[in-house]
Structures are given as C-alpha cells and as structure tokens.
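The block underneath contains the structure these notes are about, expressed in structure tokens.
The complex appears here minus one protein chain, its other protein chains still in place.
Which chain is which? They are A, B and C, in the order written, and residues in each are numbered from 1.
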Amino acid sequence: MTAGPPHCIVLGVIGADCHSVGNTILDAFFTDAGFKVVNLGVMVSQDEFIDAAIESDAKAILVSSLYGHGEIDCAGFRGRCIERGLGGVLLYVGGNLVVGRRPFAEVEAKFKAMGFDRVFPPGVDLDAAAALLRADIEEAAHARA
Amino acid sequence: MTAGPPHCIVLGVIGADCHSVGNTILDAFFTDAGFKVVNLGVMVSQDEFIDAAIESDAKAILVSSLYGHGEIDCAGFRGRCIERGLGGVLLYVGGNLVVGRRPFAEVEAKFKAMGFDRVFPPGVDLDAAAALLRADIEEAAHARA
Amino acid sequence: MSSTRLDWEEMQTEREQVLQGWPTGNAVRLEEAVAYHRALPVGKRFPQAMRVAQAENLVLLQPRAGVPLIDEHIKLLKYLETEGEADVLPTTIDAYTRQNRYTEAARGIEMSLAERHALLNGFPAVNHGVDGCRKIVESVGRPLQVRHGTPDARLLAEITLAAGFTSFEGGAISYNIPYAKDVPLEKSIRDWRYVDRLAGFYEDQGAAINREPFGPLTGTLIPPCIGNAIGIIEGLLALQQGVKSLTLGYGQGGNLIQDLAAMHALREQAHEYFRAAGFVDFHLTLVFHQWMGGFPEDEAKAFAVIALGAAVAALAKAEKIIVKTPYEALGIPTKEANAQGLRATRQIVTMLQDQVVRTDHEAMRRESDLIKSEVKCLLDAVWQAGEGDWARGVVRAFADGLLDVPFAPSIYNRGRVLPMRDNEGFIRLFRSGALPFSAEIRDYHRERLEERARAERRPVGFQMVTDDIYAISKGRLKGRPR
Partner (left out) sequence: MSSTRLDWEEMQTEREQVLQGWPTGNAVRLEEAVAYHRALPVGKRFPQAMRVAQAENLVLLQPRAGVPLIDEHIKLLKYLETEGEADVLPTTIDAYTRQNRYTEAARGIEMSLAERHALLNGFPAVNHGVDGCRKIVESVGRPLQVRHGTPDARLLAEITLAAGFTSFEGGAISYNIPYAKDVPLEKSIRDWRYVDRLAGFYEDQGAAINREPFGPLTGTLIPPCIGNAIGIIEGLLALQQGVKSLTLGYGQGGNLIQDLAAMHALREQAHEYFRAAGFVDFHLTLVFHQWMGGFPEDEAKAFAVIALGAAVAALAKAEKIIVKTPYEALGIPTKEANAQGLRATRQIVTMLQDQVVRTDHEAMRRESDLIKSEVKCLLDAVWQAGEGDWARGVVRAFADGLLDVPFAPSIYNRGRVLPMRDNEGFIRLFRSGALPFSAEIRDYHRERLEERARAERRPVGFQMVTDDIYAISKGRLKGRPR
C-alpha cells in the first residue's frame, strides 16, 4: 500500500463487447486493492475511455476485450490518446484479445505494437497485475518528477 | 464363400498376454465366416502355434498381442516357422502390438520386417480382414499349384 | 407498449423501413421465400427435427459456429456435420451485426480476407445478404438456426428467414439484458414482437419456423427461477404473434438435483402458463446448455465439464443440447475442437440414451416445487405490474427490480440481485434485491447460505460470489476461500 490519495484508473470493456462478469470482478478487485476505479462498464468506445481519463485525471486506462474483436476495436488507441493530449497515460489491456486461440506471445507483441504498455491473458493473476500497475504508475510519476 | 472344405486357421494370443475378450470374438467371428478355427486361447508360445498349425494343416496363423510385449514375443517367429518346416504358412498379427502409441505405419513396417504377412491395428474391420485372409490363402494355393 | 398480435398489413411500413437498414435488405422477397421454405426437404426443417427428437426420445446435438467468410463458414458447418455428427446446425452471428453495426462488420470481412484469418467472432449474415445465406442453406444437410444476441434483430430475421433458416434464437429480454448496455426494454419488446410476427407469418403460410428464447441469460450463476420466468414470458410473447414451434432453454447450473428439478419445472410450468393463456396449438421442447460460465483453461478439465453437462441433459430428457468445446476458455474454437466437443457429448448422451433415473424423490420434488413457487411469485408480479399485459409488465417489472438478471450489463436491469451457491452447490440468492419473493422463500435461501458459511467458517459475503464465479474454471463447483 502507498501513502497519499489512491491512484485513479479507468476501467471498461471496449467495442461492442457485452461481457460484464469479468468487469464486475475487476471493479471490485481494484477497488479493494486501493485504487480509485472509474468503471465505464461494457461497450465503451476509445473516446469514452479518453474522456473519462481526462475528467478523472486517471493514471491508467484498463481495457478489457473478451469477445474477439479486440484487434479491430483497439487499433489506433494510443494514437488517439496522443491526439487528445493523453500521450503519457498507461494503457493496459486484457482478456480474450483476438479471435480464436493464438500463441499469447504473438498476441502480446501485436498489442504492444499498438501502443499498449501491458497485455494480459484471461488467466492472469490479478494480484500480480495490480502490483505491476502500482509500480508502473509510480515509475511514471518519478519519471515526470 | 468358397466351395470345398473350410480353410483351417490357428488362432491365439502370444506370450504372457491374458487378454481373452478379443480372442473370444475372433474365434466366433472367423468360425461364422466359414473358417475352421483352432483356438489356442491366451498365453501361447511360438512353438505351440507352430505345433497346432502342423497338426491341423492350417493355412494361416493368426497371432494376437494386446498387452504391449508383441515386439519381444513375436521376434523370430518366421524364422522358427522355417526351422520347423512351415516356411509357407501365412502369418497374421493384430492388436495393440507395441508398448504405447506409435504410428501404425511404423508398427506395421516393424512386424513385416519380422516376417508377418499382414499386420492389423485394434480397430480393424474384421470383415475386411477375413476377405484378405481368404484371398491370401487362395493365392498361396494357386502359387503352389 | 402492449403484447397484442401485430396487424400484418400495418407492419408493412415498418418492414420497408427495416429493409432499408442495409443494402442487402432489398433482396428480401417474402412470397419467394415462403415458397422456398415449403420446398425445403424435411431433413432441413428445424421444427420437424424438434418434433422427431421429442417423439423418439432423442437429444439433438447442436454446436455454436460462425466465421466471417461464406466459404469458410460452409466448410466449418460441413465439418461439424460430418466429423462432429451434429444433428442440427447453427450460424453464430458476429458481435457487430448483433449491434447493427454493419459498417464495422464490413470492415471485419475485408480485414479477414486481407489477413487470411478470422477477425470477426461470427458470421455477418446481414452483410452477406439473402443469397449469401442461402448458399449455406444449400450446402449443408441439416436444419439451420440463427444464433446471435441481437437486441434489434429485425433485419437479421428478415434476411436469414428469407434465405431459408428454419429456426431463430433470442427474445426481447434474453437478447437485450445480457447483451446490451442501453437498449430500453420497450424498444427490444417492440422489435422482437416484429420478429415473432414475421416468424408467425411464415408459419401461417405453411413455412414452419422454430423460435428459441435464450435461457442462460448471462450464463453465470443464474438462479433457475429467473431464467425460467423470463423464458415463459418470452414464450408467451412469441405465441401471441403466431409462433407455434417453441424451444425454451436452460443453462446448466452445476448441481445435479437443481438442474434436473429446473428442467422439470420449466417444462411443466411453461405448459401450464401457455394453456392458461389460451394457447393449444403449439409444440414445446427444451434445450439444455452445457455450462455457460467461465470454463477451465485446461482441455482435459474442459472435457469433463462438457461431459457432465451432457449427462445432465440426457437424464433431464432435453430435446436438444448446446455443446461447448475444449477451447471454451481460450477463444473461438477450431473446427476440430468444436467437433471434439460434439463427439464427447455424443458418447455421453448415447450411453445414457435409454437410462431412466427416477427423479421423483424428495430432494428433487422439494427443489422443483421451490422453483415453481418462485417462478409464480415472479410471474404474478409481472402480470400485476402490466395490469394484465405481459409486455407492459416486463418493462415495469425490470424498472422496479421485480425482474433482475445477475451480472447483466444493461442499464435497464437493476443489478441488485446476487446469486451464490449453497453448501451443496445449489444456486441460491445472496441478495434478492426487489424480487417479489415470500418471506418463506427468502428465509429458505438465507438458511442454505448460512449452512455453507458454517461449513466454510467464514461469513456469507460478496467474496463468496466472486469465488463462485471462478469456481468451475478452477476445477470446483463452489468457490473456496483463496
């Protein structure tokens, strides 16, 4: 646990994706883990994520995609952030990111190339993810300071 | 169906193998299919097969091996037949012939190299096997005549 | 907003408008379509297959399957028909089409062509149009159903029914609340009345169409009473529009007694309500869905979950079973994995084919009676809220939380209900929100949960719900403290 006010993060499921169970869990989990969670729920567009991040001064955007269209829905996300002056925000993405079963290393490379800082498979250990998130946020703060 | 007396065949499970269910079925099946079956049951040695074939003037010996030791138990069978003056007898073998799951082509090659005329996997269609057997026996008779 | 039968003539203006929704809409010719249906061989008619299943005590196997390109999709279905020995076939629609986002679907088709692998999670039937869909109908030898999750499925129904599909999944509640975020129930009820009326029109013309409300909802720990109540309502709404072949669904919960009891209660109560509403000329069948929540990643464990679902479906004498695959947790399955799910299921249902496990013993009766009285509480409340009109009742009931689907994404769902397993794995209510249950029912649920709390030496609390959500994917039925 860190001192100071909790880090704010934006959470949501991108595109036309309706899978709401994991989202419910992530909300509860990151809240318990001491983050301030702005949860946009399912079917969130890139601009809605960015709007919410600007409004809440969030340090990170956590994108879920379960339904397989992640590749299409996430394309250009980092570019759009930069356009809208949010170049420095951390972008995390997780879930069943592509259609079918492709080697995770390949999927990870693909999404990193799109500008995501970290990419997670569905079976990720959430404690580990939260630890990474906290570390990344704090490193970014240091870098800025 | 051929005319004339039924072809005689010797049937048995080789080595220390106790699997008797398939043997029961093969006995009933080849009998129904018009062969005269001398069934030696399970745990039959090479010499017992050969003794029975000589005694009954059998055209073919059908060896089963289910338990995995087929490779060891069948080694030298053709040689032993030749030694004992039965060089021309048809040798068929079938079942789970080796330990574990190896490509059937490999297993077949191995047993053909040992001098077996035909090699069958456990899932063989018995009607097809009986047709082959009849054809092989008749071809051998022609060749001899 | 009411649920009386739509006047076909009056509906024509709306139809014209719907068909404008995407250029392919123009190709819909109703008369030709009806003639096409009437000429379909018996083996391709879904309602007929469901009748045979019921008469001959069979469980029909149906996979889920859909890929973006027509030829690939045909290859997939043919493989499932031959290697998978599926009895009836699906065409699963991609998620853009489900949201009427046809432009994005078009982009998905293009990208899939370009990248030579599927980028859509289903078959974009609207984009492919009547002719494209008909290629599928012509290429396979089994009845075809559209499986989707579309709140406004009017255009999808126009195109696929015109193409010769003989079954159409979904309903006003079950394809809205779990599948959409902000579609008002008034709207989905209106749009599904259209779909049902269209199906009813085909039926009137001698082209029978099977309709199947989506029983499992969010697929996650749904208490049987909620799924059953919604299924019965959607059945009533469909019958009102002239539908005659109806298949109600239930998603496996995991406790054997509860699953058998729920299937039994569903069949009995649906008949009761349909008859009470004056319907006589309908054919009712049940479909059982293998576990619809999170699956184990390990294939061996996934096979086990599949097999257990198959066993329950067989014992419950479902007419149809929707089959999962060993890749469920990982992604859209390959055709091989899909066929493996079918073959594992086939082995089980065939082995259990003629076995009768008497389920009229006490535990079963108790659970089945409980479910029926819960469903009655729910349906009474909807009926009252609607002042005698089911459609109106649904809208008001959801607004007031008298109907409430756990974990659903829709803002028109209160989301106050949280399910939880009891000590034997029966799905009970941890929070029942505003569900109109008697004190007796509430107490019973609470007692069963307290029993679990004692066994696990921890208080009944939200953590248990979380643990239960993960449980099956982690190899158990009930969640355990981490």
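Operating definition for what follows: contacts are C-beta pairs under 8 Å (C-beta built on N, C-alpha and C of every residue); 3 or more make two chains touch, one makes a residue touch a chain.
Quick caveat: nothing in here was measured; it's all calculated off a predicted structure.
Q: If the full complex is used, which shown chains touch the chain that is missing here?
A: B, C
Q: Out of C:40, C:74 or C:352, point to the residue that touches the absent chain in the complete complex.
A: Checking the options C:40, C:74 or C:352, the one contacting the hidden chain is C:352.
Q: Could you please point out the subunit C residues that touch the chain left off the display?
A: Contacting residues on subunit C, toward the hidden partner: 254-257, 296, 298-301, 303-308, 310-311, 315, 326, 339-341, 343-348, 350-358, 360-364, 423-425, 472, 475-478.
Q: What subunit B residues would touch the chain not displayed?
A: Interface with the chain not displayed, on the subunit B side: 15-21, 23-25, 28, 41-43, 67-69, 71-72, 96, 98-102, 122-123.
Here is the rule we go by: only the chains that are shown with their structure count from here on.
Q: Using the definition of touching given at the top, classify the network of chains in this structure as line, ring, star, complete or other.
A: Per interface graph, the chains form some other shape.
Q: Whole-Å distance, subunit B centre to subunit C centre, using C-alpha means?
A: Distance between chain centres, rounded to whole Å: 55 Å.
Q: Between subunit A and subunit B, what is the gap in Å from one C-alpha centre to the other?
A: Result: the chain centres lie 66 Å from each other.
Q: In angstrom, rounded to a whole number, how far apart do the mean CA points of subunit A and subunit C lie?
A: 31
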